[in-house]
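What you see is the complex with one protein chain gone and the rest in place.
Letters A, B and C name the chains as they come in the text, with residue numbers starting at 1 for each one.
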């Protein structure tokens, strides 16, 4: 299996695709990204990086950041987090508020917006928003072993300016007592987290601890227990693509987390940490070419959690 | 790893549990089953069977049968099935009708009741109900290599007598044009399929083809393609425990399908086909001790699709 | 106020309308009715009939019949009916099943399909379906003082053949224990009731008891108590036009009950019983020209329950 050749071929196939989906346009900084771009980076267990296309171009990782925020929040407040957010697929769109009404302010899982806002609120515990954002940035830089990871403050401010649905979710959960801090602070952390800017290479490196049962390959120290690493992967598989999660599990067969910036982080336990990026989204809000590229990569490598 | 010892220990731990859940009571034949029972059978890749507890006692497999019906329907009508049923977790209870209204008669996945009725309808194509039920029984006997597998006609008739919600689902989908046969015929097949009676040993043997990428270990012939085997496993992981699917994936980490009779079939790709049974259910309608036993088995063996 | 002139003018205005809505097409007998027709009949307190247009043409009164069935059911089983059906607007479409799930099989009101099926079931108490249908027909003939009122058996059988959503509703309520008789019997009564065929003149005469506090003008005997007459009118105002009820109350300001055959019965307490008919429906399933004609009539006569 020549992975380097494979990723180059896939990047070249993706370059030829004409139906590239629609770029998220709710904030200017995302809307002006060209849909022509595609990047892929695969880091294998031995640390080799196989990359092709626009794999070094930084993009807004948006909801992919929910994986890192969840990891840090579990470290910070432990299993108590699960009293405030569930572990079930929602069956609804990423920004749906309907489920919160019948389930009294407890979001279905940490990867829909409402759940991620609860995670942001949990991260705040005892810290102020600025400090918390700094902690998260340092954590992601540590994971990626790369101080070039940034938070795009234009994106963060745009999110804050147009994020009325997110403010609605936060206020709604606050009404049910499921937000310990001020709505503004939880949202501030959330908006900055979503504004993390990384390249495919950085993102694939940051995701390695999920491939290695929680160990940070650079330092050999545990980021998280093996059990939590497996459980985060389970959540990625069942909930990582909003109401397209089942379809992704069915077609691609590996845990993944997508973002509206067009990025997807995918994990093959013991084998690979993969990042793909292409800004055009499908009708579920997941990267159209990113999903297709991962489907082809899984097919050609035989990577699947459902195979021996 | 001494699997035989493990299953004996787990059976013994389960025997000591006092909080055993509630036995399904909507039909007499299920209601009178004693909650004191627990069985476990593990068939490994080499064909060895490790069993303990009431592993030879036949029970009503109920919704576990949806795995076999789906396999046969895919063989019969192919990928066209997916135009009529989705592949997403529903986010709702197993018998919910709400989602069908907004999604115009297309059930979310083949493992909720509505989806399984569509699968039954697909199985009927060109056959009558009696013949179809016979085909399905023969198929499961072939999978288990055991002609002792039966359909309990008392259970089948009780389901028909009290299955008003299922008749409602079937009529509702018929209204949207998503049922080709008469409501009575589709429901008849569905009720008989749910009345399949198997022991843990039989069920674990029947599930082997999902462990072996679709190959029937007895005959060495393919039951289904490797891709379909993986995809059925993916559906089991994301949708196999109704609105407790995420929780099962999170805690146990292997694909499984449960039934209200208290059985669960679970698959460790390449390694094991496992059946557990204990009649008491948890609040999501999944076997309480069955889930716990699988969690312990996964923990002790290290089996998880989210580990290398 | 020259009512006769008014109704002639309104009929003439309606004849000139080009945007006439869409004729219900779910059964052939309704689909082939020409949308060009319009009829109006107003019976005043003194018994005078003012009619114009196709006021003598029989049409399928469909859901307008729910008013008469409710009246008869209240007579038959009294206030106990209200344990099985609510009195609130549903906020949903006429055939929605969603609300039944969260409210455990109790329909919101007797004028949505689910509620009317419960009323049919209540009418059956101690009788068989054929007998019950006969009773209802005799009751409506008595109200209209006209033995020419018929049940169109082609329509009744077509409803039975395509009424899968109604069978779904009935089975669903049966599952919750809110149907005392067999689903087939309750639906049979319901389908025949909907197949009542009346002209505007007959319908306006049949509705007089609601204008006269429950007294049958022909015989001077009470059909129902004054309190019940007022309460049925209240239900017509809040629930008589499905999810267009608020709009009708807002625009027209008098109690009315519509049917998908294009008929509407409207009551001005103490003053008039009005029937209009035009087969084309608006987007809420209510007669487009019928609603408009009633709005104009109310405007020109000053009739409104919200005025002195």
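Simple rule for what comes next: contacts are C-beta pairs under 8 Å (C-beta built on N, C-alpha and C of every residue); 3 or more make two chains touch, one makes a residue touch a chain.
Please read these numbers as outputs of a predicted model, since none were measured by experiment.
Among the chains on display, the ones the left-out chain touches in the entire complex are A, C.
The residue touching the chain not shown here, chosen from C:105, C:269 or C:285, is C:269.
Checked against the full complex, the one of A:31, A:80 or A:98 touching the unshown chain is A:98. When you scan C:84, C:108 or C:205 for touch with the missing chain, the hit is C:108.
Counting the whole complex, the residues of chain C in touch with the unshown chain are 45, 86-92, 99, 108-109, 213, 226, 229-231, 233-235, 237-239, 243-247, 249-250, 253, 255, 269-271, 304-308. Against the chain not displayed here, chain A makes contact via residues 96-98, 100-101, 164-165, 167-172, 174-175, 183.
One rule holds in what follows: only the chains that are shown with their structure count from here on.
Taking the mean of the C-alpha atoms as each chain's centre, chain A and chain C sit 55 Å apart. Computed from the mean C-alpha positions, the centre of chain B lies at a distance of 47 Å from the centre of chain C.
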